[in-house]
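Handing you this structure, nothing more for now.
A single protein chain has been removed from this complex, and every other one stays in its place.
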Amino acid sequence: MARSSEKLPMHAAPDGMAAITIERLEAREQRAAAARARRDWLLHTTARLVVLAGVIGLWQALASRYDITLLPGPGPTVAALRRGWSLIAPAAVDTASEIALGFALGTLIGLLVGSLIGQSKRAEEILHPYLIAYQALPKVGLAPLIVLLLGFGLLPKVALAALSAAFPVLENTLLGVQRVDEDSARLFAGLGAGRLQTYFKLRVISALPAILTGVRVAVVLATVAVVVAEFVAGRIGLGAVMMVGYAQLDTPLVFAALFVLTAVGLAYYFAAVALEALVLRWFNLAPPAR
Amino acid sequence: MALGRLHAEKTDAELFQHFYERAVRAETEQHRRARQTTLVGQVVVLGALVGLWWAASTVYPPVLVPSPPATVQAFVDGRATLWENTPITIAEIVLGFLVGSLLGIGFGVVIGQSRWAEVIFTPYLVVSQAVPKVALAPILIIVLGYGLASKVAVAALIAFFPLLENTIGGLRQVDPDSLRLLRSLGATRWQIFMKLRVFSALPLIFAGLRIAAVLATVGAIVGEFVAGNRGLGALLVTSMGTFSTSLLYATMGVLTVLACGVYLAAQWGERRALARYNLAPPEA
Partner (left out) sequence: MDAVEQVATHLTNRQVAAAERPPRVVIRCEDVHKFYLAGSRSVYALKGIDLEVREREFVSVIGKSGCGKSTLLHCIAGLLPVSHGEIAINGERVDKPGRRDIGFVFQTSALLRWRTALENVLLPAEMFGLARSAIEPRVRQLLRLVELEGFEHQYPNQLSGGMQQRVAIARALVHDPAVLLMDEPFGALDAQTRETMTLELMRIWEATPKTVLFVTHDLQEAAFLSTRVVVMSARPGTIQAIVDVPLPHPRTPDLLSRPDFVETVKQLRQLLMRQ
């Protein structure tokens, strides 16, 4: 916002004081605002770290009052992490692969089915009650059934993760593909565009913000599904390690595996957030209002 | 142009009538056909699903895919067990939902009142979204035992977060003009809270309650998976372990009905609550 220099009227300045111009005032304000922002950030981050330290301190305090098999403190947990590393590390890799595969499969299915249903109002109405039932049933409840059918290996976890991840992507794709700006739809109709052309050049791209929100939810759901499937099936993954510790009353191991699991889950979530930002930027679509 | 010039022949009222009747007839016909197609389609899909199930049961051994009649038989045979375990799961869901919701709203109100607290806790909230809270089930069971308490705790833990988030978010999104109005009338902080903020937050809180109901179900089931002693989830795991597949399927059926019931009840509850206060549902 450039403005021409205006000199405010003032009396003869003593001591060679600089003339007050609007630009100088603006610059001063900006510096003050930046300083305020820095100070706030420092304050907030310190406060957050204090909270974190407080939580860890509380944990330590509680742990010292209880038996190690009931509530191990930070120390025993780290020790368990080191001692159980040969168990935890490959389990982490397994869990991470299960999440990735299940998520990818589920997202693909959700995109395809959501796009197909979105092409026809009739199809949507017919499938509506079934979609509601699919949404209402907690997919994790299917874990025992899926383990029974698919065994104890990688497959049931990937399957359950795919089933869980598919729904948010399906729903958001379905909605996004239908809710296109009226005039844009008329534009394409007026140009005689066919269904497929309209889908690829208009609908799916304008649905991207919604689809990516669904993808973000799908990552979290896939993680949950994998954890539950590992609880039920055991054998591989961090959830299975937790079950081993749980059965042997090796609570520090349970805690250690839990932390690694949390880290994996967080990593995937932030990856999804980054992917969302990247794709939106590539297509020059405004970020969705949260 | 065989029809000739309409407006020269008829009066305005006749013209309107002519078009109106034609449009209404076309539309009712369209609606009737649409409803028919929809109904037929839904029956066909249901038939296809059952048919596929039946076909699979002839191809695969009953230990993997029991036939529909066998499942119904298992339901009848196992009704005592089902009758015994279902209320336990329901109790866990309800209690977990209540505890989690109350705590979530409570903390949400406290944190929402202070800009400071909100700013400090926001990153932790965001992170908590990504952490699979069900993973805490084994730990909660170790700490709280195999009884009802641990499952309620798991359910409450999962139900807690959406309500915390939505309460904070809801309290924040107050219409600035309404706020100015109350301030100009000299309202105290408490009055502003009770008369404005609470109501602005209601749509998001009701939505949060709906989500929490479904999540409490998940928590209860997962808790039962891990503890494995009582409840529908435990029944699922034990019948899986003993390969009592028909019972597993029958229990799945009961669980599905229960879960759908919870979902529909939550939706209905949200709609009624919003209508009672004449509020609009929050933006999706």
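Note that the chains are named A and B in the order they appear, and that numbering of residues resets to 1 at the start of each chain.
Basically, a contact is a pair of C-beta atoms (placed from the backbone, for glycine too) under 8 Å apart; a residue touches a chain by one contact, two chains touch by 3 or more.
Note that the structure is a prediction, hence the values are computed from the model and not measured.
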Chain not shown, its touching partners among those shown: A, B
Given B:24, B:110 or B:194, the one touching the chain that is not displayed: B:24
Residue of A:46, A:197 or A:248 touching the missing chain in the full complex: A:197
Residue numbers in chain A that touch the chain omitted from display: 181, 183-184, 186-193, 197, 201-202, 205-206, 283-286
Touching residues on chain B - with respect to the absent chain: 1, 3, 5-7, 12, 15-16, 19-20, 22-24, 27
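Throughout what follows, only the chains that are shown with their structure count from here on.
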Gap in Å, rounded to a whole number, between the CA centres of chain B and chain A: 20
Residues of chain A touching chain B in the complex: 44, 47-48, 51, 69-71, 122-123, 125-127, 129-130, 132-133, 135-138, 140-145, 147-149, 219-220, 223-224, 227-228, 231-232, 239, 242-243, 245-246, 249, 251, 254-255, 258, 261-262, 265-266, 268-270
Chain A-facing residues of chain B, complex: 34, 37-38, 41-42, 45, 64-65, 116, 119-121, 123-124, 127, 129-132, 134-139, 141-143, 214, 217-218, 221-222, 225-226, 233, 236-237, 239-240, 243, 245, 248-249, 252, 255-256, 259-260, 262-264
